[in-house]
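Of the protein chains in this complex, one is absent; all others appear in place.
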Amino acid sequence: MAKGGTQSRKYRLQGAGLDLALPYLMLAPGLLIVLGVLVYPLWDGLRASTEAYRYGSVVANVGMQNYIKLWSDPQFLNALWVTVKFVALSVTFEAILGFALALFCLREFRGIRLLRTILIIPMVITPVVVAIVFRLIYASDAGMLTAISEWMGGGQVQILGSPVKAFFGLVVLDVWEWTPLMFLILLAGLQSLPHEPFEAARVDGAGNWRVFADLTFPMMRPVLAIAIVLRTIDAFGTFDQVFVLTRGGPGEATRLVSIYGYDTAFKFQQTGYAAALFVTIGLVVLALAFSAVRLLRRVDAS
Amino acid sequence: MNSRLARIGVMSAVLAIVLLPIYWLVSTSLKSNREITQEGTLYPHVPTLDNYIRLFTEKQFGAYLTNSLVVTFFSVAIALVAGAMGAYAIARFRLPFAMERKVGLFLLTLRIVPPVVILIPVYLLMLKLGLLDTWLGLIATYTAFNITFCVWMMESFFREIPVDLEEAAMVDGDSRFGAFRRITLPLAAPGLAATAIFAVLVTFNEFLFALALTATPRAMTMPRGTATLIGRIDTDWASMSAAGVIGALPIVFFALLVQRHLVRGLTMGAVK
Partner (left out) sequence: MTQSSRSRLTRRSVLKGGLGLALATTALTAIGLPVPARAAGKKVIIGAFADGGLTPFKQKIIPLAKDAGFDIEFLEDEYGVTLEKWFADAKNSAGQYDLYLLDDPWVPQFGAANVLEDLGAAGIDGSDKDWIGSMIDMGYWPPQKGARVKGFETATPTLICVPFVGDLQTLTYRNDVYTSGAPKTWDEVIAKGKEGVAAGKIKYPVVFRGVSGNPIVTSWYPVFLSFGGSFFDDKWNPIFNSAEGKASADFFVGTMKQNAPSGVVEFDSDQEGAAILGGDAGAIIQYSGNALKADDPTQTKVAGKLDFGVVPKQTSAIAQMGIFIAGIPKSAPNKANSVEFLKWYVSADIQAKLSEAGSIPVKRSAFGIAKPGNRLIPVALQQLDAGALPRPRTPDWAKVEELLGIELNKALQAGSGGGAALDNAAKQVKDYLSSVGYY
C-alpha cells in the first residue's frame, strides 16, 4: 500500500466532537508523568551542573567551570578510558559469541529448548545478584576458582587484587550476563531470513563458509548492528555490577564513569561537579546513538 | 556423527558455564561462614538453612519482598495503561506539526540516556516532595522510566493491527476510544504481555535508584536490601549468598514461566 494512502485513511478516521481531543487525552497521562519525573529533573540537573557545592550546600555559581575541570581531572579521564575499554571489549565478545551460538542453534535439534531456557537465566537474574555470584567465584578465599584450584592441588587464585585481572573479571561477568541477549536477538534475526537465497546457493554448491560470507552475514548486518548499538548504550550505564563486585577497585582499574560520578556526588559531596559529569556522559551516549542510527540509515540506503 | 559430538560438546560447555556459577551461589548459601572461608569445600559438607532463616528473622527480607512486589506491580500497571494509550495515539493519529512523531522521538531519546545521568536531580526532586524512602517515590520514578519504553515497544504492536477492524467497529456504533478498548487492545494483547513482562524484569531488578531513594526497610526493594549484605568490612559470605538466592528466585521463576513472551519482547525491537 502506498504511503499516502495510509495517511489519508488515518485522517478519515478522526471523527468529530470528543474524538478530536482524543489523541491529546491519550498522550497526556504518560507525557505528564515523564515530564514531571524525568524531564524536570533533567533540567534541574543542568542547573546544578553550573554550581559548586560545599558541605552539602550550594556555595557559588561557577558557570561552565565544572565542565572545563572535567577534562583536566585525571580520575575522570581514567574512568572514561576504563568505560570505553569495558564497553568495547564486552560488546565485541558478546556479539561474536552470541552470533556463533545463534548459528549453531539455527538447525533444530534435541535439547535446543532446554538450552534456550537455561540461557535466559543469566540475563534475568538481578544484576546485584550476578555480581554477588561473581564475587563468590573470584574471591581468593571463598571463591569457586580457588576451591577448584585447591581441589586440583593448586593454590589460591587471585582475581580481584590485580588491576588487569579484575578488569577482565568484570568483562567476563558482563559477557556471562549479556551474551544470551545477543544470542536471542541474533537467533530471531536468523530465523526471520528468507529461505530461497540459501536454497539457491546450496543448489549452486556453495560451501558453508561461502554461504555465511556471501549471504548470512550481509543479510544479518542490520540486526547485528542494532543489537550492538542497544548493548553499547546499556553497557555505558553499567553500575550495579561494579558497585557490588569491586566498587571500582583495585585502585581505579574498574572504576567506570557511573561509579566515579556516584562517588563524586554522594561520597565526596561534589554534587555540582558530578551533575556536570553526568550531563557530559548523557550527551556522549546520545551522540553515539544518533550517529549510529544515521550510519545504519546510510548503509540501508546504499 | 562428528557434528553430533560437536553439538553435545557445545551444549555441555554452555550449560556448565551458565549453571556452575549458579550452583556455587546455592551451594555457598548452604554452608556456614567457617566452612566457606576456611575449608574451601566443593559442596556443603554440613548443609544448613540457618543463612536463610537469618535473612527473615534478623534481617528484614520479608519487608524487602513486599516492597518489591508492591512497587513493581503499581509502576508496571500504571506505565502499561498510560503507555498503551500514548503508543496508540502515536501509532494511529496524525497531529498538527507531526507532534505525535516528535513526542515518540522525544520518549525514545529519554530511553537512550543512561538512567544514572538523572540520578542526582531525581533524588533532589523526591527529597523536595518528601518522597524519599517511600513506595510512592519509587513507583513514580519507575513508572516514568517504564513509560518511555512501553510507548516505544507498543507503538509497533499497534501499527501491526489493521485499521479496518477499528473502522468496522466504529461503523457498528463504537466510539473511537471504544474501538481502541474493545478491538485493538485485545488484539495487541501478546504485545502488551511482552511489554509488561519486560517492564516487570527491569523494575524488579532495578538497583541504582533504589539505592539513592531508599534508606530503611520501609521502602527498600530486594536488590537494595540484598546490597545491605555486600559489606567489605566484614563480609558475611553465607548471608550474602543466601540473599542472592532469595533475591533472584522470584524473578527467575517468573521469567521461566513466561519464557516465550519474554523472548519475543526482548528480541522484537531489534529484529523489526
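Here the chain labels run A and B in written order, and each chain numbers its own residues starting at 1.
FYI, a residue touches a chain if its C-beta (ideal position, glycine included) is under 8 Å from a C-beta of that chain, and two chains touch if they have at least 3 such contacts.
As the structure is a prediction and not an experimental result, all values here were calculated from the model.
Chemist: Of the residues B:Val14, B:Leu55, B:Val71 or B:Met85, I need the one that contacts the missing chain.
Modeler: Touching the chain that is not displayed is residue B:Leu55.
Chemist: Could you tell which one of B:Val18, B:Ala196, B:Ala242 or B:Val263 touches the chain left off the display?
Modeler: Looking across B:Val18, B:Ala196, B:Ala242 or B:Val263, the contact with the absent chain belongs to B:Ala196.
Chemist: Given the full complex, what residues of chain B touch the hidden partner chain?
Modeler: Residues 32-34, 37-38, 55-57, 59-63, 65-66, 68-69, 123, 127, 132-133, 186-187, 189-190, 193, 196-197, 200, 211, 215-217, 227-237, 246, 249-250, 253-254, 257-258, 260-261 of chain B touch the chain absent from view.
Chemist: Using the document's contact rule, name the residues of chain A that touch the chain not shown here.
Modeler: Answer for chain A: residues 54-57, 139-142, 155-156, 158-163, 166, 247, 249-252, 263, 266-269 touch the chain left out.
Definition applied: only the chains that are shown with their structure count from here on.
Chemist: Using mean CA coordinates as chain centres, what's the chain A-chain B distance in Å?
Modeler: 15
Chemist: Which positions of chain B touch chain A when the two form their complex?
Modeler: Listed in rising order, the residues are 7, 10-11, 14-15, 17-22, 24-25, 28, 36-38, 40-42, 78-79, 81-83, 85-86, 88-90, 92-95, 100, 103, 107, 109-110, 112-122, 124-125, 140-141, 143-145, 147-148, 150-151, 163, 166-167, 170, 175-177, 201, 204-205, 207-208, 211-212, 222-223, 226-227, 230, 232, 237, 240-241, 243-244, 247-248, 251-252, 255-256, 259, 262-263, 266-267, 269-271.
Chemist: Within their complex, state which residues of chain A touch chain B.
Modeler: Per the stated touch rule, the residues are 7, 9-11, 13-15, 18-19, 22-24, 26-27, 29-31, 33-34, 36-45, 48, 101, 104, 109, 111, 115-122, 124-129, 131-137, 139, 141-142, 144, 146-148, 150-151, 176, 181, 184-185, 187-189, 192, 223, 226-227, 230, 233, 236-237, 239-240, 243-244, 247, 258, 261-262, 265-266, 271, 274-275, 278-279, 281-282, 285-286, 289.
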